[in-house]
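Missing here: one protein chain of the complex. Every other protein chain is in place.
So, chain A:
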Amino acid sequence: MSASGTPTTPKETLSNVNVTAALDVEGNFPLESVQIDGLVVLKIIKHCREFFPSPVTGQLLGLDVNGVLEVTNCFPFPGAKAEDENELVDGARYQVDMMRCLREVNVDNNTVGWYQSTYLGSFVTHKLIETQYNYQQTFNNKSVVIVHDVSRSTHSNLSLRAFRFSQAFMEAQKEDKFTTESLIKNKLTFSNIFEELPITVKNSHLVTALLHSLDDYEHVIPKSASLDKEKVVSPLSPNFDTLELSLDPYIEKNLEFLLESVEEHTQEQNTYAFWQRSVAREQTKIQVALQKRKQENVSRLASGLEPLPEDDIHKNHKLPAEPSRLDSLLITSQINNYCKQLNQYSGPTLGKLFISGELQK
């Protein structure tokens, strides 16, 4: 998972990008990766933590260059509690105002996407789908949503993931039709709703230098007798935080969510099964009617009359409409998320447990 990359020193991989960047005015290159400034990462983390556990959103600003989406700035949206119509309008106005202000002070003000905080990966919601669809449509697929999972970040490594919709999902959403047929047509499954883009974090040279100097702790802070050398740990040097063993709450929460989604999915299944049954019922009805009509036709033919058409039976019997599969699709995707998280978490944890077991011997 490249998404959960730690803030490392920027790699000089894209040195030749700048050369071709000027050529890509039309934006023909599809997005392939996301590059975030360290500043933006910190801002997102700060915003999300402050409002934890309620979910928050914000705007991402930057530019797409040659298939790389460079996110250079961001600003938060006002409180997520905007339920009222008025406040929603306020939110829109705030956005516009903010953009204007930023333009005036000559900061990057090109919208490239948005970010959202989440709790244990439960982000696959209708709201997200709608918003992201709007963004992606407006910005010609060059827009991403960055999902920051606060609780996961506190537990292990930083969780920052960039998503956008797959083309298939965009098609389906455009038609707003999620029947089995359209799913098959678009080859859409729960696993290809989103496309995840790799994230790289880029820092300016100045910041990199600072970090390096921070790492070299002893040079920055002069030695003094009062400081116990043992206790002073460089902030970026390896520590034991990751070896913490309190795993219950995390797994509990995860399981609870999982149970919830499974339950929801069962409901969806029931709806679907109900639909299936009613379809089957209708079909037998049609069959019976057809049979009857056939017999009638035989007798009519025998008595020299015109046979009645068989088409109107199909017209008369309407098959019930299939329920939208979007919900079950989303729920499945969500379940998939949870399962992945559990897997990701339990793998290293098992390792930790074995280590501690060995240690306690």
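Please note the rule applied: a contact is a pair of C-beta atoms (placed from the backbone, for glycine too) under 8 Å apart; a residue touches a chain by one contact, two chains touch by 3 or more; residues count from 1.
The definition used in the following text is that contacts and distances are computed from a predicted model.
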| item | value |
| --- | --- |
| Chain excluded from display, named as in UniProt, from "Exosome complex component MTR3", "GDP-D-glucose phosphorylase 1", "BRCA1-associated ATM activator 1" or "Eukaryotic translation initiation factor 3 subunit C" | "Eukaryotic translation initiation factor 3 subunit C" |
| Residue of A:Gln276, A:Ser299 or A:Ser356 in touch with the missing chain, whole complex considered | A:Gln276 |
| Touch with the omitted chain, as defined above, among A:Asp176, A:Asp248, A:Asp311 or A:Glu358 | A:Asp248 |
| Residue, one of A:Ala92, A:Leu245, A:Leu259 or A:Leu353, that touches the chain absent here | A:Leu259 |
| Sites on chain A contacted by the missing partner chain, in the whole complex | 248, 251-252, 255-256, 258-259, 262-263, 265-266, 269-270, 272-273, 276-277, 279-280, 283, 287, 291 |
